[in-house]
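Everything on this sheet refers to the single structure shown next.
All protein chains but one are shown in place.
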Amino acid sequence: MAGIGIDVAAISRFGTALERNPGLAERLFTPDELRGPSGARRATASLAARFAAKEAVAKCLGAPGGLRWHDVEVRTAPGGRPVLRVRGTAAALAAGLGITSWQLSLTHDADVASAVVVAS
Amino acid sequence: MAGIGIDVAAISRFGTALERNPGLAERLFTPDELRGPSGARRATASLAARFAAKEAVAKCLGAPGGLRWHDVEVRTAPGGRPVLRVRGTAAALAAGLGITSWQLSLTHDADVASAVVVAS
Partner (left out) sequence: MAGIGIDVAAISRFGTALERNPGLAERLFTPDELRGPSGARRATASLAARFAAKEAVAKCLGAPGGLRWHDVEVRTAPGGRPVLRVRGTAAALAAGLGITSWQLSLTHDADVASAVVVAS
């Protein structure tokens, strides 16, 4: 295992940040992340968990500067399971650390969203 | 490693669900889970962490339908450490994924219970 990362995001605080910063959601998330399988915009809780996933990946990579948010993407595998896809800045950093696979889990309840990521 | 799962449960919300749904506790938990080593019923916080463990296992298994709650059981090892025992529907799914061992950790404080599970 190359590293583990965890992140917690308060959903209400995250939602307020999205409301107060026009364009922030689009800077953080790819179009596929912003909309769920049904095509409707994802709920704030679900976006907060995805933001936590990006932060957890960044921790696995040593929290470097220069990481682009869109380069760490949470995709939905057939069956509904969330999986990570890294590219660009994140893929380059991962390659430099010898990371070849990612494991991810997301959760939210009440006001807490969290993600844990394992890089190996 | 075959997968990682995390789950967060708000303890007060979980407690309300148990109160409002007679029989829910018995559907979710085995008799050994419902009562602690002393024989007294476990506190809601402890049950919420065990519920989170079951959800975290389900995520490791791909969150399939048909998983029975009693087939994922949190046992207490000598010394007090929580360990997972899977059987039935959960054991069949684990075997299909090549999972042969489980690691588990539980926590709760204030209103937050959480569990993390590693399948390998």
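The letters A and B name the chains in turn, as written, and every chain counts its residues from 1.
Everything that follows uses one rule, which is that a residue touches a chain if its C-beta (ideal position, glycine included) is under 8 Å from a C-beta of that chain, and two chains touch if they have at least 3 such contacts.
Being a predicted model, the structure only gives us computed values, none of them experimental.
Asker: From the listed residues B:L18, B:A90 or B:V112, report the one that touches the chain absent from this view.
Answerer: Selected residue, touching the omitted chain: B:V112.
Asker: Tell me, which residues in chain B touch the chain that this view leaves out?
Answerer: Answer for chain B: residues 1, 6, 79-81, 103-118, 120 touch the chain left out.
Asker: Even though one chain is hidden, which residues of chain A still touch it in the full complex?
Answerer: 1, 3-10, 13, 55-56, 59-60, 62-64, 111-112, 114, 116, 118
The rule is simple: only the chains that are shown with their structure count from here on.
Asker: Give, as an integer number of Å, the spacing between the C-alpha centres of chain B and chain A.
Answerer: Chain A and chain B have C-alpha centres separated by 25 Å.
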